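Heads up, the thing below is written out as structure tokens.
Every protein chain but one is kept in place in this view of the complex.
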Amino acid sequence: MSSLTLTPTNALASALNSSRSSVAIAVLDGLSIAHVAARKGQSAALAARVKELFGVTLSQTPRIATGSNVSFVWAGPDQWLAMARADTNPDFERDLRGKLEGLASVADQTDARALATVRGPNARHVLAKGVPIDLHPKAFPAGSAAITHASHIGVLMWLSEADDTFTLACPRSYASSFWNWLTESAVEFSPAVGE
Amino acid sequence: MRISCPYCGERSLDEYLYIGDATVTRPDPAGANAQADFYKYAYERTNPAGAHKELWYHSAGCHAWLVVERDTRTHEISSVETAKDVALKRNVAKGGA
Amino acid sequence: MLIDHYSIWNVLRQSLKGHTGWKPAWREPEPKAEYDVVIIGGGGHGLATAYYLAKRYGITNVAVVEKGWIGSGNVGRNTTIVRSNYMLPGNIPFYELALQLWEGLEKDLNYNAMVSQRGILNLYHSDGQRDAYARRGNAMRLHGVDAELLDESQVQSMYPWFDYDNARFPIKGGLIQRRGGTVRHDAVAWGYARAADRLGVDIIQNAEVTAIRIENGRATGIETKRGFIRAKKLALSVAGNSSRVAAMAGLKLPIESHVLQAFVSEGIKPFIDGVVTFGAGHFYISQSDKGGLVFGGDLDGYNSYAQRGNLPVVEDVLEGGMALMPRIGRVRLLRSWGGIMDMSMDGSPIIDKTPIDSLYLNAGWCYGGFKATPAAGLTFAHLIARDEPHDTARAYRLDRFATGRMIDEKGMGNQPNLH
Partner (left out) sequence: MSASQTNRITGKGLIDRRKPLRFTFDGKSYDGFQGDTLASALLANGVVLTGRSFKYHRARGILSAGSEEPNAIVELRAGARREPNTRATMIELFPGLEAHSQNRWPSLKYDVLSINSLLSPVFVAGFYYKTFMWPSAMWEKLYEPMIRRAAGLGRASDEADPDTYDKSNAFCDVLVVGGGAAGLMAALTAGRAGARVIVCDEHFDLGGRLLSETQLVDGKPAHDWVRAAVAELRAMPEVQILTRTSVFGAYDTGTFAAVERVADHLPKPGVHQPRQRLWRIIAKQCVLAAGATERPIVFGNNDLPGVMLASAVRTYINRFGVMPGKTAVIFANNDEAATTARDLATVGVRVAAIVDSRPQPSAAVRDAAKTTGARLVSGVVADAKGRIAVKGARIVPAAGEAFDVSCDLIAVSGGYNPNVQLTTHQNGRPQWNETLAAFLPGSSPKGMTVVGSAKGTFSLPDCLAEGAQAGAAAATAAGFSAHVPQVPKAEAESYGVVPMWRVKEAKHKAFVDFQNDVAASDIDLAEREGYRSVEHVKRYTTLGMATDQGKTANVNGLAILAALTGKSIPETGITSARPPYSPVSIGALAGHHRGKEFKATRLPPSYYWAKEQGAVMVEAGLWMRPQYFPRAGETDWLETVTREVKTTRSAAGICDVSTLGKIEIQGADAGTFLDRVYINMFSTLGVGKARYGMMLREDGIVLDDGTTARFAQDRFFMTTTTVNAVKVMQHLEFCHQWHWPELDVQMASATDQWAQYSVAGPRSRELLAKLVDAPFDISNEGFPYMAVAEITVCNGIRARIYRLSFSGELAYEIGVPARYGDSLIRALMAAGQEFGALCYGTEALGVMRIEKGHVGGPEINGTTTAADLGLGKMASTKKDFIGRVLAGREGLKDPSRPALVGFRPVDRSARLRSGSHLLPKDAGNFASNDQGYLTSVAYSPMNGHWVGLGLLSNAASRMGEIVRAYDPVRNGDTLVEVVSPVFFDPEGERLRV
């Protein structure tokens, strides 16, 4: 048995340490994330299974749906990112793969993305500086999701159903540039930072 | 220019990549004139001034390939379908014939 | 008697008479019923072809048929860069021939097209890019063409104000061809037109070709907005519209038409001496003799005949500009425009006979055909006059895609918008 232990680091937190300014945004950590893609011809069966297991109706459009302990955010045609708390779901991907056997392909994405949340009255102004989609509440109501880019960096984003919080997930390796953009965009509004 | 992705909604040009003509399809590699057919498939283009069916990739979005019909003189888009649907229909047509 | 010859003395003489004595640069003839050669397309290439047919091959019963005004196509909308810094054997001698013809152009045409050999510098930002430029420079040198590989300090001494300290992709050096430079684009069209006209060539404007007549597998003439014109030989030189015109003869070409935008800033006092291309983004620039920064970048990326572009590329190009030259932030963009180009499937041109008798094709110039103008004209004229390719243009065959002998400088394969 190895005497060496590994400890995780958060990509945004690392970026935060080296970034130039702070903003009214927070790093979101502690989620287990898996990519779920329906197998050929299994969309309906998958939806039924997910409904049965998690009480969630998989959205066929860009939205997030939250069930008992698991959220499914649309991630492309017949694809979702399933998210759950990491502390209670350490083996999330494998569990899911087992549970969705034959119905979906599952791939771990827990580490593939860095997540940040943005909220407050100026959230939309901040995001508009890089996100080229309409975030007006009429066009992007609570629960909406989108795959797009922010200042040339790919993001999957959604607006929580519960409160007015945007979550943006960018590829992990882009975290530092993403953070620079976000802070620079927010700085005009004298924001505050949280974890 | 903005293209309506059937999945994601209307998005600006810079979310998409273009590959070209969607009226040519991969020939039968076992066909008698495979090399000539593949030459035509890979190289010869109608390149019309007017309606053009073409393949776009929603690279910054959902990664769907789309078949877009667009007027090359005005850039006006008349239809968007997913490449997958078009391909499935095409395959059915091929199989059915 | 109207004066024809251009010189400072005649200008001075005319200045005393209110410049009333100049002969028009070209006539406005009515089309004849038949010509030995009809060239479709009054761009740089078409006009140069006519000129060389008359001048070098003695064929003067020639018409150039242009749909709008001469020079309205890409010759009038390009970024004016001339160079012969190519890499592949099929290309270098050809573009070098062009450069040599540029060097003697003014005297040849008696028209000052302001050929300015102020040097073209291609920047590199990595060791890999450096070696690729070395490969190119060496190939040029083997062809007797000038090329020098510069290191960072040499580049710094030429352009001390590039972003060296804070660059995302630091400049490591550059490949320079000092004989490269710029030429005043419109003057090329006008100079060739005038010189061809003097040799008897008819320049027929506002005569869009709408059909090609083919009789027994042979092209015999064209339908135009100004009537039918019979031709013993018919030559296509319509740049971005090659597919459309070739389709009139039933041909499909290995070409797509794409839009490329170009930009000019407000006129400012000159500070950029040569032509510079950025190696870490799509941006290249020179400064015109009027003071405008003339620059460009990548294709818009989709088939288009609209002759105008869209916003994303505008931003992309100017991001490149600011990354390389942070001092131009407060200089203003004055105008942007687009040109429709034949993007060929390997990024190289086609100068060849077609499968149809007496129909000749000059096409596929992508965004590099301005610099080629004199050589394209000369070699195309040779092909038309002699029915066999000129030595330097032998590789530009129409069937090279079928045979697998592409001339692919960029290695992008059959995806035209990547060349």
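Labels A, B and C are assigned to the chains in the order they are written; within every chain, residues are numbered from 1.
We adopt the following convention: contacts are C-beta pairs under 8 Å (C-beta built on N, C-alpha and C of every residue); 3 or more make two chains touch, one makes a residue touch a chain.
Computed from a predicted structure; not experimentally measured.
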{"item": "Omitted chain - touching chains that are shown", "value": "A, B, C"}
{"item": "Sole contact to the chain not displayed, among C:K225, C:K290 or C:R386", "value": "C:K290"}
{"item": "Hidden partner chain, residues of chain A it touches", "value": "1-11, 14, 18, 35, 37-41, 79, 104-113, 125, 128-134, 136, 139, 151-153, 171-178, 180-181, 184-185, 187-188, 190"}
{"item": "Interface with the unshown chain - residue positions in chain C", "value": "6-8, 10-12, 15-16, 18-20, 22-28, 68-69, 71-72, 76, 89, 92-93, 103-104, 106-107, 110-118, 125-126, 128, 130-139, 141-144, 147-149, 161, 163, 166-170, 175, 181, 184, 186-187, 190-191, 205, 265-271, 280-281, 288-291, 306-308, 310-311, 314-315, 318-323, 326-337, 400, 402-406, 408, 410-414"}
{"item": "Where the missing chain touches chain B, by residue", "value": "1-2, 10, 12-13, 17, 19, 26, 29-30, 34-35, 38-39, 41-42, 55, 57, 59, 63-65, 74-77, 82-84, 87-88, 91"}
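In this section, only the chains that are shown with their structure count from here on.
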{"item": "Distance from chain B to chain A - Cα centre to Cα centre, in angstrom", "value": "31"}
{"item": "Chain centre separation in whole Å, for chain C relative to chain A (CA means)", "value": "49"}
{"item": "Set of chain B residues in contact with two or more other chains", "value": "12, 14"}
{"item": "Contacts with two or more other chains, residues of chain A listed in rising order", "value": "none"}
{"item": "Of all residues in chain C, those that touch chain B in their complex", "value": "241, 243-244, 247, 252-257, 300-306, 310-312, 345, 401-402, 414-417"}
{"item": "Contacting residues of chain B [partner chain A, same complex]", "value": "7-9, 11-12, 14-15, 60-64, 82, 84"}
{"item": "Residues of chain B that touch chain C when the two form their complex", "value": "1, 12-14, 17-21, 36, 39-40, 42-49, 52, 54, 56, 70, 72-75"}
